[in-house]
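As you look at this complex, bear in mind that one protein chain is not there, while each of the others sits in place.
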Amino acid sequence: MSDKKNTPAPLANEGLPPEERGFFCDAAPREYAPAQGVLEDFYNWARSQSLWVLGFGTGCGAIELRPLMTSRFDMYRYGIQPRPTPRQSSVFVIGGYASVKTLKRIVRSYEQMMGPKFVVALGSCTINGGMYWDSYNTIKRIDQYIPVDVYIAGCMPRPEALLSGFLELKKIIREGKAEGQNEYARNFDWYKANQKNVIKDWNMPDYNW
Amino acid sequence: MEPSILLRIGYAAISLFVITNYGLLLIGSMARISAKVQGRVGQPVWQPYIDIIKSSAKRNSVGHGVMFYLGPVFRLAGGIGTYMFIPAVFGSVVFRNFSDSGDLLLVMYFIFFGQLGMALGAGEGGHPYSAIGVSRGLAQMTAFEVPFALSVIAVAIQYGTLDITSIVAAQQGGFAHWTLATNPLAVIAAIIAFLGMSGHNPFSVVIAPQEIPIGPPTEYQSNLLGMLQTNRAVFNGAKLVLYMNLFFGGATNIPVMVIKTFLIYFINIFVGQAFPRFRTDQSIRFFLGVPTLIGIASVLIAIL
Amino acid sequence: MKREKAHIIPPAERASPDLSSGKYLVMWQGPQHPGITGNMSLRLIAEGDTVVDCETHVGYLHRGFEKLMERRLWMQNFPLVCRIAVPEPDFNEYCYAAAIEELAGIQIPEKAVWLRTLSLEMMRLASFLMWIGGQAGAFGHGTIIQWSVTMRDYVLDLFEELTGGRIYHMYIIPGGVRSDVPKGFLQHVLEVLKVVEKNLDDIELVMFHNAIFKLRAEGLGYIPKEWIDQYGITGPNARAAGVARDLRKDWGYLAYPKLDFEIILGTKSDAYERSRLRLLEMYQCINLLRQIIDAMPKEGSFKEKLPNPLHWKIPAGETYVAAECTRGEYGFYVVSDGSDKPRRVTVRGPSYTHAVSVMERLARGTNIADIAGLMVSLHTYPPEIER
Partner (left out) sequence: MNTTASALAERYGARNWHDQRPDLASVVLDPSKLRDALAWLRDFGGYKHLSFATAIDNIERGAFTLTYTLRNHEKGHNLIVHCDIDRGHPVMESIHLLWEQAWTYQREMREWFGIDFPGSPRVEEEFVLEGWEGPPMMRRDFDSLEYSNATYAERPGRETHDPASYMKEKLYPEVAG
């Protein structure tokens, strides 16, 4: 179910030393066409019913994930569960402000996730910089660097807000509007330019999967 | 009369289908039970189905060479092979599988086979945590195979055969004939080995999320992961049925099978929720200690 | 059986393994790793299952607080400071407020003193409850955290009732506290304490009398007594080594001199001892909270009148105010040049020594499987390292 025709040119991986370029893949991401009709609806339902959250606490918002995944606000009820490896998780929760050093890891982990993949961004600082609007080390809006599906405002968002955010994400997925992966592949150059504009020492592959 | 081979294959497919669904539901309900221990509501019972559908519905996937793809295939083959040579329900035509053409040794071999295939595949994955997980897993497996093998030897000596069907047949006729009653030491050793085999706490160091997230399957995604999840259900079911046959008098119909296997699997959760996990060296030391002695004792009892 | 070989003191000098030999395995534990505390990473070089070298890498949470505070008015900084450390923001608020009051020469009313003590102790309890789940989880025991984080949530509900905020309270403002106790609040505190205490008994039974937990934790990460001053170790890590370091006693800030408590000391100074000591301190917390509720004045004003915060100039000077947080000495060093903005603010976090120098040394020679447990048993938290 993937169209082979628009396969883009291989990446240069100029960030890497020449002897290491062979170790990494140089294929740029490409778009994947969704399945047909009812089948895709069924898939989307399944995706929305089993959201595996990548266990990467990028900011202080991660502290409210603990109550969320433990017995008070039990997110397992909704089929949401943490997953330690990006390969198997489908939701990336950006827990608040992202410093440049963390953004590098965010991009890397996001690209390693298998699509369809969804991003939930917590806190005002991911929306417009929030409290760190004049900080020299935190980015101001995360959607310049990776596609975001749901924002949850607040500093910090309460577990109830997180839950409603996840339910909103489910709705979007079921409607088939959560095509962040394809969007990333479509505007790959733009995203990559933004990323390289901020991450000064780009010493990793241009697209690592 | 003996059904034709095609008919038997059809029957085997039916019983495989049943055991897969049963295994999935078992996993789901056990997750719910452990959630209750933790004071949670817990995931829906059918969550494993959705997870498998979701994993298989992933759009792209990353490979690391042929062995990487073959790992889950071997694992699944091991699981199915294990199940195929065990009579799920004693005396039933549909659920006897191919138990008459294979015996206990073959089953034990299949239990190994899946793990080894997985080890090869995960090693190909190239993730350091996979390598560590594989080494831990194999080390621990060789450790818990010792008490398991000993108890199996005890059973074989006791009933004078390696054929599972006749072992079950010998246990018919009430609780007094079960291995649990006739040779309890063998059962104890085997149950301890079972804890290690099913990889719950305290023997979950293979996939320890806090230490080596998450061990051998770290690199596996999409449909490969779905395959592993399916295998988990089949393999659990097969092991449970095997234990039920060897030690708990088998089952003459489906409800009895369900009840017995559920109770056997419940032991895992019961122990797993109450304990942290051993380190690899500690668990090996543990398995080669008391459980091995119990196993030897059970063999001696069987001989005498 | 492991008790005898408890005292392994790792080598002081770093090993320099030859990575090209193919004998060693280089691993990054974190930042994307469930077994790491907060958002930091360890670069481990392992030989087999044994770590021969460990490097702590911090900075993933660096927001440049100290720079930002130089750009803001004294009062504008006040919502900023509590963001420095998520699990226990109140210690930041207290240190900052106390420093300003000392420089500006403000005396806070008696009731504010008690309310501050109350909120600090509640924060300590909440933070410890968060930690104990992590400690059990690091050894693979997932049940404890499910219980303890819920208990923490009950304490957070109390904070919500008192201050309106769950995580960030902004309650301790310069000149006192922001609001008086609501009606019936103290009663709720006592009720919650009863629940938490009961749950702690369960946790002690399941965790501290658990053979496998003992097997894992005993003898892990032994800190000799000499290191305490050498490395500047403070808090429970120092007390578990038998060194009485508790600023609540030493400095006697807030209402602590009026409260009756003893410094809890350990002897064995390994991971198990540290965990046990922290459990005892949780009981001590509950006891202290009950004392505070009995002893605190029920009426009176709770804050001083401040000048217009927009034109508030603090007289020139410098001071260092520290408080005993759950991890050790948490201090604010504030310099004012007489203007309406701080000249320099430095945050002294206890994790600074624990997570970097101590962790790097203790990690040498431990099993990979124990790194997470060791990390948590030092109770480190990255944001206070990098600010």
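Annotations
Note that the chains are named A, B and C in the order they appear, and that numbering of residues resets to 1 at the start of each chain.
By definition in this document, a residue touches a chain if its C-beta (ideal position, glycine included) is under 8 Å from a C-beta of that chain, and two chains touch if they have at least 3 such contacts.
Everything numeric here is computed off the predicted structure, so don't read it as measured data.
Counting contacts over the entire complex, the absent chain touches A, C.
Here the missing chain is touched by one residue of C:83, C:152, C:245 or C:274, and it is C:245. Among C:27, C:44 or C:58, only C:58 touches the chain that is left out of the view.
Per the touch definition above, the residue from C:50, C:187, C:230 or C:267 contacting the chain not shown is C:230. On the side of chain C, touch with the chain left out of the figure occurs at residues 58-59, 62, 64, 66-68, 70-71, 73, 76, 102, 227, 229-232, 234, 245, 250-251, 310-311, 317-320, 322, 329, 331, 333, 335, 343-344, 346, 348, 352-353, 356-358, 361, 386. Interface with the hidden chain, as seen from chain A, comprises residues 100-101, 104, 127-129, 133-141, 144, 194, 197-201.
Quick note on the criterion: only the chains that are shown with their structure count from here on.
Set against the C-alpha centre of chain A, every other chain centre is closer than that of B. Annotation: 36 Å between the Cα-based centres of chain A and chain B. If each chain is reduced to the centroid of its CA atoms, chain B and chain C end up 44 Å from each other.
If you average the Cα atoms of chain A and of chain C, the two centres end up 31 Å apart. Across the assembly, chain A contributes residues 55, 70-71, 84 that each touch 2 or more other chains. Contact of a single residue of chain C with at least two other chains is seen at positions 33-34, 146-147, 150. Residue ranges on chain C touching chain B, taken from their complex, read 25-27, 33-35, 49, 136-143, 146-147, 150, 206, 210, 212-213, 215-216, 367-372. Taken in their complex, chain A has these residues touching chain C: 54-60, 62-64, 66-67, 70-72, 82, 84, 86, 97, 99, 101-102, 105, 109, 131-132, 134-138, 155-156, 158.
Chain A meets chain B in the complex at residues 1-2, 32, 35, 42-43, 46-47, 49-50, 55, 70-71, 74, 76-77, 79, 81, 84-85, 87-88, 90, 114-116, 181, 209.
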